[in-house]
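Heads up, one of the protein chains got dropped from this complex, but the rest are sitting where they should.
Let's turn to subunit A:
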Amino acid sequence: MLSIENLSFAKRLDSINVCAHPGQFIQILGPNGAGKSSLLRVIAGLDNADAGRLCINQRDTAHISMTEMATFRCFQEQQQSHVFALTVRESLTFFARDITMPTMLENALEIAPFMSRSLLTLSGGESRRVQIARALLQIWPAIEQGQGLILLDEPSQGLDFRHQHLLLSCLVELVKIGNIVLMSEHDLNVCTQYADGVWLMRSGEVEYHGPVEEVMTPDILSDIFDCQVRRFNDLAGNSILQTYLV
């Protein structure tokens, strides 16, 4: 279980109080600059909080070594630039304990076709898929045991919609065996379909958090994003959120 108490960081995060249970898929939602990436970076251990506590399974992360964190926590960062012409295979083997790609991951990310290509020649979406694979492979043994803390910062950026669905379905499977997924993501509908909890952020604060159906209401979303949101049902009865300016 991940619990965050009164966490503040620089001028970007202000007394955050939230928690995530094993087997929860949480989407972090909010306008640009709300602090989504900052929050993920602090949870990942890349930045140190100025105040507050961050606990994983009742252990304060301040007392967990970076080496130990690296075995159960992974983080796919939003930005990634490459200057060396490494192949996709190399980039994965440098971080993975076991070099063989798990079938489940390959089915979701489909990176086998460009395994021997240079990272510099990949398209944006292909590059993102490799980056996600690299992050997950780093802690795959923990993920298999349902002990993983998976942090993803806009993972679907650049992915075509088929691969977005493949990725999210794969994450749902990982959550089912006990892993925690925290994902920052802008798409409202993709997430109501897959996530089961939402942290809604604005100006460095988590203003609403809870189950998707409670938080993702047109009123709350319109208020947070300062943009109109309405909900309607399609012919099959699925609820769809539509956004528009007045």
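Methods note: a residue touches a chain if its C-beta (ideal position, glycine included) is under 8 Å from a C-beta of that chain, and two chains touch if they have at least 3 such contacts; residues count from 1.
Following the convention adopted for this analysis, contacts and distances are computed from a predicted model.
S.K.: One chain of this complex is missing from the view, so tell me which of "Amino acid/amide ABC transporter membrane protein 2, HAAT family", "Amidohydrolase-related domain-containing protein", "Vitamin B12 transport system permease protein" or "sulfate adenylyltransferase" is its UniProt name.
M.R.: Its UniProt record gives the name "Vitamin B12 transport system permease protein".
S.K.: Looking at the full complex, which residue from A:4, A:96 or A:152 touches the chain that isn't shown here?
M.R.: Answer from the full complex: A:96 touches the omitted chain.
S.K.: In terms of residues, what is the contact footprint of the unshown chain on subunit A?
M.R.: Counting over the whole complex, subunit A touches the hidden chain at residues 44-46, 65-71, 73-75, 77, 80-87, 90-91, 93-97, 99, 118, 120-121, 134-135, 138.
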